[in-house]
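Take this structure first; my questions come after.
What you see is the complex with one protein chain gone and the rest in place.
Order as written gives the chain letters A and B; numbering starts at 1 within each chain.
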Amino acid sequence: MSEAHSAEEVQKHVRMYMYIFGTLLVMTAVTVAVSYLNLSIVPALVVALVVATFKGTLVARYFMHLSGEKPIIFQFLILTAVFLVFMFILFIWALSDQRGVASYVS
Amino acid sequence: MTNTTEHDHHHELSFIRKWIFSTDHKVIGIQYGLTALFFLLFGFCLMLLMRWQLAYPGDPVPIIGWLFSDETMPGGVMLPEFYNQLGAMHGTIMVFLGVVPLAVGAFGNYIVPLQIGAPDMAFPKLNMASYWVYFIGGVVMLSSFLVPAGAAKAGWTSYPPLADIETMGQTMWLIGMFFLITSSLLGAVNFLTTIIQLRTEGMTYMRMPFFTWVQFVTAFLLLLAFPPLEAAAVLQLADRLIDTSFFLPSGLVVSGEILEVSGGGSPLLWQHLFWFLAHPEVYVLILPAMGIVCEIIANNTRKPLWGYKLMVQSLVFLGVMSFVVWAHHMFITGMGTGLSTFFQITTMIISVPSVVILSGMFLSLWGASIRFTTPMLFALAFLPMFGIGGLTGLPLGLAPTDIPLHDTMYIIGHFHYIVAPGTIMALMAGIYYWFPKVTGRYMNDILGKIHFWGTLIFMNGIFMPMFIQGLAGVSRRLYDGGQTYEFASEVIKYNEFMSQSAFLLAIFQLPFIVNFFWSIWKGKKVDDDNPWKATTLEWSATPTPPLAHGNFETTPVVYRGPYEYSVPGEESDYLPQNQP
Partner (left out) sequence: MEIPYTVHPRPDTGVTNAKVGIWLFLASEIMLFGGLFSAYIFLRMGAPEWPGTTMSGHYYASASDILSVPLAALNTVILIASSVTIVLAWASLMTNNFSKYRIYMGLTILMSFGFLIVKSIEYSTKFEHGLFPSESTFLAIYFVMTGLHAIHVIGGIVVNAYLLGPGAKMWKTNPTQYTNRIEVAGLYWHFVDIVWIFLFPTIYLI
């Protein structure tokens, strides 16, 4: 993403950054507003995670220039994501399939 | 830098810039190597004290016993608390301050840029920082022996709740670990960037020497596995310093009283986070050893490495799988059958690529006229030693057999066969092999062979009886070796034999130490730049020792694979990678 950027292209980018900024603010408002609805845990969790993932993706895609980034960077991120997902899944599984856990949490 | 004129002046660097705060990967590699060898020796000495105690519990340590304080060894007789310190710090020092810095920090730093034709690491200043952060971590770990109540006593795994309620030494351990983790992360970023970005023209991934491949995968393991341990260390530090209860369950009773904490934590959480690092860490310990051995085998059999491509694929698969096997260290925690089945299956799967790599090394020997040089002897010894270590691991990867064996001497024997007769043999091979590259002089061959045979025999003398003791049910954490247990009485007598082997092993390291320092200044000079007649760039494209600034006179270009030995129809029995 360096080198061959004309001034015009960067101007276009700047406009895009502003749109993204606006969207992020709206999504922040949404997530706060939803929290005041006092939803039960599962829908609240889903909304919170969907909104957060959406916001995170916007930041990564536009501010971190991941759209149009080189394949090597994606390879790192995919590898990391795979291990991260394994960690989450196995930790959750580990907790639910563990004898004697009840005595820890009493 | 656009303005390079001031850099091109080869003005002499001051001693401090050249040898202490150097940014040259070769000097940093040497710094890592010497520091790591010191720590290996230090960790070895801790082990000797432990072995004395196991063989002769209650007897004062001879000769040096009076050196120790009354809090550790009053009258030369070891206290149980001190034995626990020795055990925890032996593990920590050997793994994090000895083997990994030597295998990755020293060999990786020195050899990888040379093997891929790079002028230096991608981030030289970061490289210097990672050495010095490692150094500080080592100092913190050593100084933890001096704090009140001594160093960490909760084992190298630092399991809570014990570690949470330990004395101050444990806090020092955690702080030391932060430095060591930071150092490893900086190093890993540097290695990966170097290998991805600085490969010279023609050096495609499938032309990289196996050693470089190994460092590449190892760096990924360090990069992605260490941070969860860092997270865990943050949580344990919080438990210790700001009285949180991440790892402390409700209603925990310590010395007959309920602990005054909020509770609600889980000791198992630490184990999961710890082994998420520590299983890949096992591969960090063993993979560089495999890389070294492959280089030496190819060079001394004068044959291409058998199945290079298959071995690289196995290596990558091994690296990925090593992230999803960790809970096989936790079968005795009361894990449910579903989860335990998953981890047993992944453990059996991961043994396949390990066997493929080991078989590749064995098959490389087939039909070769082997040059039995000192490095080759060490490399050859690695094969059966690693084989024993690997095979004895199989019963530990299956829950039904692991449960009775887990807390016995058997497991000590198993992992020591991997890291001591396995990895350390390979590291020694690497030292003898690359010593001429670094210094321009050979190490003495006769002393080397004395060192080899003594080491091989007495290492087995220490570790082989552990399997027998373990199968008989001797626990691995008893400071008197289990004297009071009747069922152990038949096998406990081996302790004396094992300890004497350990002391003899120490004596047989003396030829190595003498040889090492003597050869730096007085060793036989190499006849030419490529004394082993090797194909890889670190030998064939740069003078011996390499140029101080930038490694190569001109950037080498690579035309062929890494192990073109004895190519039919060629005059020479080796074709260097940079030969058109």
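Keep this in mind: contacts are C-beta pairs under 8 Å (C-beta built on N, C-alpha and C of every residue); 3 or more make two chains touch, one makes a residue touch a chain.
These numbers come from a predicted model, not from an experiment.
Engineer: Where the complex has a chain not shown, which of B:Met168, B:Ala238, B:Leu310 or B:Val557 is the residue touching it?
Structural biologist: Residue touching the absent chain, from the options given: B:Ala238.
Engineer: Among B:Pro228, B:Pro465 or B:Gly481, choose the residue that contacts the chain missing from this document, as touch is defined above.
Structural biologist: Going through B:Pro228, B:Pro465 or B:Gly481 one by one, B:Pro228 is the residue touching the chain not shown.
Engineer: Could you tell which one of B:Val133, B:Ala152, B:Met208 or B:Leu269 touches the chain left off the display?
Structural biologist: Candidates B:Val133, B:Ala152, B:Met208 or B:Leu269; residue touching the omitted chain: B:Leu269.
Engineer: Residue by residue, what part of subunit B touches the chain that was omitted?
Structural biologist: For subunit B, the residues touching the absent chain are 1-4, 7, 118-120, 122-124, 126, 185, 188-190, 192-193, 196-198, 223-232, 234-235, 238, 242-246, 261-262, 264-266, 269, 272-273, 276, 549-552, 555.
Engineer: For subunit A, which residues reach the chain that was dropped from this view?
Structural biologist: Touch with the absent chain occurs at residues 1-3, 5, 7, 10-11, 13-14, 17-18, 20-21, 24-25, 28, 31-32, 34-35, 41, 44-45, 48-49, 51-52, 55-56, 59-60, 63-65, 70, 72-73, 76-77, 79-81, 83-84, 87-88, 91-92, 94-96, 101, 104-106.
Going forward, only the chains that are shown with their structure count from here on.
Engineer: Can you give the whole-Å distance between the Cα centres of subunit A and subunit B?
Structural biologist: Using C-alpha averages as centres, the distance is 37 Å.
Engineer: For subunit B, which residues are in contact with subunit A within the complex?
Structural biologist: 196, 220, 224, 228, 249-251, 264, 266-268, 272, 276, 323-324, 327, 333-339, 342
Engineer: Can you tell me which positions in subunit A touch subunit B when the two form their complex?
Structural biologist: On the subunit A side, the touching residues are 72, 79-80, 83, 86-87, 90-91, 93-94, 97-101, 103-106.
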